[in-house]
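Heads up, one of the protein chains got dropped from this complex, but the rest are sitting where they should.
Letters are used for the chains, namely A, B and C, taken in the order the chains are written, and counting of residues starts over at 1 for each.
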Amino acid sequence: MSTVTPDAPPTTGLTEGALPVEGPGAPAAAKVPGATSKLWRGRRPITPGALSGDTVWHALIPFFVLSFVILVAPVFAPYGSTDVTSAGALHAPTSGAWFGTDEIGRDVFSRVLIGMRVSWFSALGVIFLGTIIGGLIGAVAGAFGGKLDMVLMRITDLFLSLPAPVLAIAVVAAMGPSLRNTLIALSIVWWPWYARIVRGEVRALAARPHTEAARLAGVSRTRLVLKHLLPGAMAPVIVTMSLDVGNLILALAGLSFIGLGAPPPAPELGAMSARGLQYLFGHPWVPIAPAAAVALLALAANLLGDSINRRLDQRTTR
Amino acid sequence: MTRRTLTLLGVLAVGALGAVGCGSAQKDASSTTASGDTQTLRIPYLADMSVPDPDVFYDIEGNAVILNQYEGLLKYKEGTLELAPNLAKSWKVSSDGLTYTFTLQDGVTFHDGSKMTCNSVKAAFQRRLDVDQAPAYMLKDVKSMTCDGNELTITLKSKVQPFLHYMASSWGPKVIGPEAIKENAGKDYGQTWLQTHGDGTGPYKLTSFKRGSSYVLTRNDDYWGTPANFQKVVISITPDMGTQRLKLEKGDFDAILHGFPASELESLPDNITVDKQDSLLRLILYVNSNKAPFNDPAVRAGLGSTIDIDQLVEQGYSDTAEPAKGVYPPGLLPGEPALPYKVDTAKAKAAADKAKTKKITLGYSADESGVQRRVGELLQAQLKTAGYDVTIKEVQLPQVYGYIENLKDAPDLLLMTNTPDGAHPDLWARIMFYSTGGLNFLGAQNKQIDANLDEALSAPDDKANALYKQVAQEVIDDNQFFLLGDVKNVFVMSNSLGNVQNTPAYPWLIDLAAVKRGN
Amino acid sequence: MAALVLRRFAAMLAVLFGLAVIVFVLQAVIPSDPARAMVGASASKEAVEAKRHELGYDQPLPAQFADYMGRLAQGDLQSSLRTRNEVVEDLRAFAPATFELAFAAMFLAAIGGLGLGLLLAGGGRAGKGIRLLLIGGASIPAFLTGLLLIVVFYSWLGWLPASGRVGDNFVVPDGPTNFLVIDSILNGTPDLTIDALQHLLLPAITLALLPTLAIARTLATSLDAVQKEDYVRTARAKGLKERTVLLKHALRNASGPALTMGGLQVGLMLGSIVVVERIFAWPGIGLYIDQSIAYSDFPAICGATLLLGATYVFLNFLVDLAQAWADPRIRTV
Partner (left out) sequence: MTDTPVLDVQDLHVTFASPRGDVHAVRGASLRVMPGEVVGLVGESGSGKSVLGLTALGLLPAAPEPRIEGTAMLDGIDMVTAAEDERRARRGTYISAVFQDPMGSLNPSMRIGRQVAEAAGGATDEEVAQMLAATGIPEPEHKARAYPHELSGGLRQRVMIAMALSRHPRLIVADEPTTALDVTVQAKVLELLADAARERGVALLLVTHDLGVAARICDRIAVAYAGRIVEEGTCAQILSEPHHPYTVGLLASRPKLDGTIAGGDLPTLPGRPPDPRNPLAGCAFAPRCPAADTECAGPVPNHALGERRDECHHPGVLTRWPEGGPHAGRKDPILLKAPHPAQAPAMIPATPPDPAVVVRGAVRAFERPKPFPFAKRPEPFYAVKGVDLEVPHAGSVAIVGESGSGKSTLLRMIVGLLEPTEGEIELGPGAPPQMIFQDAGASLTPWMAIGKQIEERLIALDVPREERERRVLATLEAVGLPGEAATAVPRALSGGQRQRAAIARAIAVPPALLACDEPVSALDVSLAAQVLNLLCHLRETLDIALLFVTHDLAAARAVADEVVVMQQGEVVERAPTEQLFTDPQHPYTRELIAAVPDVTEVEVAA
């Protein structure tokens, strides 16, 4: 069998159906991959319109809620991130200062709240930047194919085949530690993922008959990409995004832990715990509170990502 | 994945765990021996030292390796700033202060067994000039060195006030075995070899130098002086202070000689004692007078009434430092003018209002214990009260060295902890305040200071001291430097250690030859 | 197969070149001045200029690049500002520790991932619980994990050493592999082997935690998918035992994604190696980078980046081949 025999049109696993007639029992749809013996493929049939915008948004609601909470939480912080409290330095937790004060006498609780906002939205920022850059490149590569596709994908592959965190370390070390540079560095190493995914999905969809049908229907190129290709790439991208938030939060914390994050006095969780480590034994709240906050954020992100993953997509392996 | 491979993995896994299992039992034994091994002294370093080559080494961390291997002609007497004999049992200075005659100890041998002679000393000093790294400046003014038996006569081109202090300095010229150097000279006077080896006359020899893991010093049993009490000193690189502390409490370390956070001292268990000793380390605030706002003397002056030194030192260092009293480290120049700084918010604001810009940057050099960051952040808060908007950033030494190239981009304020090379006013003033001083990072210019220091160099002692006092006054009036604190050595030690001695001029260091287990 | 190896190999070389380019670009944009840093504080402007010339920093970029590639080809990575040593030499000294640690971690991650993955696959209620556990575990920052491990296993239980690569009452053999565990076995010094293993364990676990979980999850997912494939049904129709079906038919076909994930995780692992080696005072490249950062010793950082990058690229080359082994269809494509 030659791989180029065009008689068998390539299909993605999208031909799942949830029709009354197609319950258990192999339909005679013999030559239709995906429709064969559905019972055994056994993928939970994607509910009608699984890929439509609203389902995606529904899946994302908890995410937005959490983001909003994190966004407004600092409003309830009793102090500013750099305010020195009257309690004095390294004061143990009290009803006034729940997580005590740090070596300067700043309220750890407030700093953690604000730090969580910084980490969370930094992570989101990197992801959105990555998605926009990567998504654009991927969409262009996928939609136009040919030489352009090849060049773009070679570049993407180059970045993909290098260890992102190590690269990030080098980049920040080169540009000098600051939150901005850290975010830039992470974006630089993060976008290729999205380029890959979007491109892959678009390519797969472009190979489906529905694209050819649309072309025959006289649909314009832009409309083809926007209406017939990209929506299909949406779910996997969203899933990857949501799964990445946790990773990024940890990556950020790691970088700032080794002194490549925002310089003091910025309330950066990683840096706070790194610099607080020396107080671990005498004044454990100083390093533990921010570290726990990192874990908490990552946990929340991962749980949400996981749920979104299960709601939108079964194919994701990342 | 076949079942075969799977079972293989399984077996390996079990093997690994098994090893650890029986290991854990084994470990208890070995750990007890580790801490029970009374013959070994274990201390941590937070980071690798640069190189154990006395003619290149110009940092603090690592002086334990240098000063226990190598010896200079003189040293500082325990716990004082007085010069004391070392490889030279006595010395004479000509009245014009140009000729120094040192009478060397007899029966001194190098670690490689060869005898130390006057010529060895000459050779060693020559090497320092040949290698010509930072510390070489101490011998730059030497005209000639002549040997007569065990008498070394050094003649200088011009008088150098602190020359004897060079000989005692932690970074001063040390005597290295000429044979060893000759053998391993290579193209770089044996620098490569000295990166991992050594050949000195000191109480310990360097028997292992593993970068990133540990340096081992072993007792020199044919030491000409009183031999060391410990058979071995193991210095392990342990970057995390938390880990250091745990190992100290467990008895796997005997002492943490620096970097231990002051605020944690009281939380230490009873088996640990804390010993705070004077040092020449000083906390200094540099002011960048080469750009706005601090190119305006009036604005600079305002800082004097803005900075609350007592609070900085108190909160930054708890009681591991004293607020600075004078321009020179305590004890270097009796009767120097006292620092006049006094907090006065009104004045502070007034001065700040004259400032062209209130947005300023404050740099602080990175140090493991983070104390300077702490002070920096405190300082930031204080400056805020005067109306300054301060961005604070951590800077690395290489960058700091680079500032002189482009002072416009250098921070407006710079917070550093420095120490003079020796206990002499000139050694402090010259590197700090002289317009081309090695530690004058923000290029402070003051003709008067330069002139006075140059004059003092060759002036008779009393005249010189007068000049140094003038310099002090200049520094105070000019407000390009703010002396903030005198930092103490904080030795955190297992209380199984006794006879702990140290010298203010040798920071972060106890006398490893004198210290012993039990009192 | 040979063709595949060739193609992948060519690709690998290309990537390595790309890596070199990227690192060069980084080198070109560093703010602080290596020349100045090298000659030190009190050096004169002339000395700095001389050094800058010696390092070729005064040449135009293309010339610098050519020069850089040339030196790279001869394995010359300049010398470290901090150790004043050839970076290559330093790496040679630091690399073995890191590789030993990394391999140990990968080994743990492989078995852990495999075991958990199998445990997780198809496990209904139980699987759910474990999955949540995994997600939880995957959310703990490495520095926290490391510290907790030290506090528990060193401070409280006193079972395992807190830091370093070997107890200092041991003489460390030099060579042949510079992997302490292996060398000590070769030299027949069992107690050193055990000591080395003990030192290895905590950092390895810390490093392996996230990869283990990621691999387990991926493996479980793809196992569940494969379990529903027709050929698994065929295998059952042959009357094979469930265990045989799982191990002989499902596992190998499910291993593809897990392998990819494994390769991916190595990258993240290399990233967190800096943190872990710092906490455990593990004398490896991570520690080297950490110290170099503190000294903004950029030649060192670049060298380390090149080495780690190359390692990663090479490992993933192996992963590709492993996948070709797992799925013959890849070979012909």
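Some notes on this structure:
As a working rule, a residue touches a chain if its C-beta (ideal position, glycine included) is under 8 Å from a C-beta of that chain, and two chains touch if they have at least 3 such contacts.
Computed from a predicted model, the values in this text were never measured in an experiment.
Touched by the hidden chain within the whole complex are the displayed chains A, C. The chain not shown here is touched by just one of A:Arg199, A:His228, A:His283 or A:Arg311, and that residue is A:His228. Check C:Glu49, C:Asp191 or C:Glu229 against the missing chain and you find that the one touching it is C:Glu229. Considering the whole complex, the residue from C:Arg84, C:Arg131 or C:Arg252 that touches the absent chain is C:Arg252. Contact between chain A and the absent chain runs through residues 1-9, 11, 14-32, 35-37, 39-40, 42, 46, 48-52, 208-210, 212-220, 223, 227-228, 231-232.
By the touch definition given at the top, chain C reaches the unshown chain through residues 2-4, 6-7, 10, 228-231, 233-241, 248-249, 252-253, 326-329, 332-333.
Keep this in mind: only the chains that are shown with their structure count from here on.
Common neighbours of chain A and chain C under the contact rule above are B. Summarising the inter-chain contacts, the pair of chains with the most C-beta pairs in contact is B-C.
Taking each chain's centre as the average of its CA atoms, chain B and chain C sit 36 Å apart. Chain A and chain B have Cα centroids separated by 47 Å. The set of chain C residues that touch two or more partner chains comprises 31, 147, 278, 290, 294, 296. Multi-chain contact residues of chain B, defined as those touching 2 or more other chains: 240, 242, 366.
Interface of chain B with chain A (complex): residues 240-242, 245, 261, 263-264, 266-267, 315, 366, 369-370, 373-374, 376-378, 380-381, 392-394. Contacts from chain C toward chain B in the complex involve residues 31-34, 36-37, 40-43, 81-85, 90, 93-94, 97, 107-108, 110-111, 114, 147, 150-151, 154-155, 158-165, 167-169, 172, 191, 193-195, 197-198, 201, 247-248, 251-252, 255, 278-281, 283-284, 287-288, 290-291, 294-297, 326.
Note for the complex: chain B touches chain C at residues 1-3, 6, 9-10, 12-13, 16, 19-20, 22-24, 26-28, 30-31, 33-34, 37, 40, 42, 47-48, 50-51, 56, 58, 133-134, 137, 191, 195, 210-214, 216, 234, 236-240, 242-243, 246-247, 249-250, 252, 366, 396-399, 401-402, 405, 431, 438-439.
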